[in-house]
Structure formats: structure tokens, C-alpha cells
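One structure coming up, written as C-alpha cells, with questions to follow.
Complex shown without one protein chain; remaining protein chains in place.
Letters A and B mark the chains in the order given here, with residues in each chain numbered from 1 onward.
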Amino acid sequence: MSRAALLLLAACSAPAPAQPTARALPAVPPGQLASPVAFDAIADRAARSRALFGEIAKVLTHPRCVNCHTPDESPRQGDQHVFHDPPVARGAGDRGVPGMQCTGCHQDHNLELARVPGAPGWHLAPVAMVWLDRTPGQICAQIKDPARNGGRTLAQIQDHLARDPLVAWGWSPGADRAPAPGTQAALGLLAQAWIDSGAECPP
Amino acid sequence: MTISIKVNGREHTLGEIDPEMPLLWVLRDLLGLTGTKFGCGEALCGACTVHLDGMAVRSCVTPVERARGREVTTIEGLSADGDHPLQKAWVELGVPQCGYCQAGQIMTAAALLAANPSPSDDDIARSMAGNLCRCGTYVRIRAAIKRAAKGTP
Partner (left out) sequence: MKLSRRGFLGGVGAAAAGLVLGIHRASGRAVEVPADGELAPNAFVRIGSDGVATIVCARSEMGQGVRSSLHVLVADELGADLAKVQLVQGDGDPRYGNQDTDGSSSVRGDAFTMLRTLGATAREMLVAAAAHRWGVPAAKLVARDSAVHDERRKRSLAFGELVAEAAKLPVPKHVELRPFGELPHAGKDLPVRDAPDQVTGRATYAADVRLPGMLTAVVARPPALLGKAARFDAARARAIPGVRDVVELPAPSAPIQMQALGGVAVVADHTWAALRGRHALAVTWDGGPNAGYDSAAYREQLLVAVRAPGEVVRKVGDAEAALARAARRVEAEYVVPHLAHATMEPPAALARVDGDRCEVWACTQDPQGMQDEIGKALGIDKSHVTVHVTLLGGGFGRKSFPDFAVEAALLAKRAGVPVRVQWTREDDLQHSSYHTHSAQALVAGLDADGNVIAWRHRIAYPSISATFSADATRPSTGELSQGVLDMPLAVPDISVQTGAAAAHARIGWLRSVCNIQQAFAQQSFIAELAHATGRDPRDMLLRVLGPARALTAADQGVAKLPNYGLPLTTYPYDVGRLHHVIERVTDAAGWGTGGRALGLAAHRSFATYVAVVAQVGKGRRGEPRVEEAWIAADAGTVINPERVRSQLEGAFVFAASNTLHGAITYEGGAVVQRNFRDYRLLRMPEAPRAIHVELVASTAPPGGVGEPGVPPVAPAIANAWFALTGTRVRTLPFIT
């Protein structure tokens, strides 16, 4: 829908702020992320903020991300989230146990022939940062909670999402693994826009 | 490119080498250290386990580049003459059958005992879960690790 049409729609709507449906936002091809500009159509700041997080959540709930944001001993693998095979254990530092540490097999880059994924500092997110089987609202609350987000400020979170090399892996997973939608740069922009709009969480 | 690595205390200079070449093949094909075995090539079986600065790694997926400036220990270098407590326990309890997986089993167990001299059964299971044995010697492996941990040869 053109920008003019959007403005017309906004002008014709009821005075009370309304939450536009997804139909009001430009359609995003699968595997891509909407840009923050598309959310300007949502006039209400809080509603826009929540919608921005909804877009961010497409990445955070993607298998490439949730497979290492698990609630228990084990990472997951694949788009069906099967338990990591060979069976590995989290260990006290989220980096595996003696004899089976994450970086004992995972390198700082993907391996082509062996198909083992890799990125710098491969390890599990702490249990407090569980995203597997969590709603966007629950993930959002965790991200904002200093007790559960590694004591980070929102700015640090934005930086982590936008620039961390392990996070970057989600978009270049190697082998036949489906990448997270969009790009890390796009995620970084969305995260900034979310913060700027008040960092509201979906219910 | 040229890479120098140290294996079992000896320096080796490898010229004209693909930096992505797995350490396993460097050890076996270039250095003639054939104690480390090839079982799967995808870090699933553990037969290729060596130590990199004391940490157990799977050499079939470790690019040789990663070993630059580090110390590699293979089964041949685990002890002077087979006298590591694990090696002795393995022989005493008749652990090996075909024996092909055992170097990898021992290297993983050695990393475990170095970090945890008194592992529980659960600790052992967690650390050894990545090492396959098709002959099925797991019960004896577990017993040998416990024997070595107790220090009674």
C-alpha cells in the first residue's frame, strides 16, 4: 500500500488511537524483516513499540536462535528442535563439561565438509535466557530484566543483537540450515527503533 | 601457508598446507601419528579426540590453523610408556575389544579426570556420552575410569 494511502487511512480512522492489523503494514517476503520505517504507520507509540518487538521476535524465536536458548542441560538441533546429538551437557559455565566442551567441536566458523556450525565463542545462553517454547512477550520481559539479561542496559542489548559475532551466526548458519530472517543489521535497526519507542513488551 | 604446531612436545613445521585441513589428517597423514583414529568426520563419535592445551577437542573438525602456537597431545603423548592411570586401568580390566575407539575414549576420560579427579557416575556419563563404542565396552570403560580416579592401579 502506498504512503499516500496509509496517510489517507490514518486520516479516515476514528479519533481514538487504534491498533492497525497486520494488513496495514507492508507485506514482508518470507525470510526478510520489515524495516523500522514500516512501523511508523502505527501512530500509538506503545502499540508501535510492541509491534516492533513482534518483528524482532521473528528472529528471536527462530530455530537458529532458540536452539541455544534452552531451559535445560541440552542445546537443540534442527528446525524440529531435537536434542543435540551427540548428547552434550551444559556444564556450570554454559560451555560444556570436561571432555565435551562446546568449543571442543564447534570452531569459530562453519565447517563445510563436516557440516559442524561454528562462530566465535560458541556456547549456550544461560538458563535464565530461555527462549525455547516462550512467547514473544515472555522473551521481551526477560530481555528487559537485568536479573535475567546478564545485567545489561538496553543499549548494551542493542549492541549485542546488532554486532555480536555469535549472534551473527544466525544469518550464516552454513550447510543446509535455514538462516534467521532478515540480516543482523536489520535486526539492529529494529532493536534501536524498539528502544526509541519505549521498549514495550507484547502481552 | 606455513604453520608450526607442537605435538607431544615436539615442534613440527608444516609447509604449503590448507589452514582448514583438520588436525586429524595432519597428525595421521603428515606426521605419522596414527594412534588418533578416524571414525565419522563430523565430531559425532569421538575416536579422533586429542588435547589442545589440555582441552579435549575432536581433531576431525579442528582446523590445523587453530593449533598454531598451541600444544597438541595425542594418545601417543599421554604418557611416557602407557603408565597413565587410565591406560593401566584399561589394560587391567580388559576394556578393549576391537580397540579402535579406545584412544579417543581415554583422551576424553583424561580430560575429565584432569578437571574432576573424583567424578560421579553422572559426571562420567555426561563427559563420555560423546564417545561411541560399537563393541559395547561402556560398562568396563566406566569401571576403568573409576578405578583410575581412585588411584588404585
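Quick note on the criterion: a contact is a pair of C-beta atoms (placed from the backbone, for glycine too) under 8 Å apart; a residue touches a chain by one contact, two chains touch by 3 or more.
Just so you know, these numbers come straight off a predicted model, no measurement behind them.
Asks: Return the single residue from B:28, B:51 or B:147 that touches the missing chain.
Replies: B:28
Asks: Of the residues in subunit A, which ones touch the absent chain?
Replies: Counting over the whole complex, subunit A touches the hidden chain at residues 83, 85-87, 112-113.
Asks: By the contact criterion defined above, which parts of subunit B meet the unshown chain? Give residue numbers in ascending order.
Replies: Residues 16, 18, 21-22, 25, 28-30, 32-42, 44-45, 47, 74-76, 78-79, 81-82, 86-87, 90-91, 94-103, 106, 121, 124-126, 128-142 of subunit B touch the chain that is not shown.
As a convention for this text, only the chains that are shown with their structure count from here on.
Asks: So how far apart, in whole Å, are subunit A and subunit B when each is placed at the average of its C-alpha atoms?
Replies: Averaging C-alpha atoms per chain gives centres 37 Å apart.
Asks: For subunit B, which residues count as touching subunit A in their complex?
Replies: 20, 22, 41-46, 49, 55-58, 60-63, 66, 108-109, 111-112, 114-116, 123, 126-130
Asks: Note which residues of subunit A are touching subunit B in the complex, please.
Replies: Going by the criterion above, the answer is residues 85-89, 97-101, 103-105, 107, 111, 113-116.
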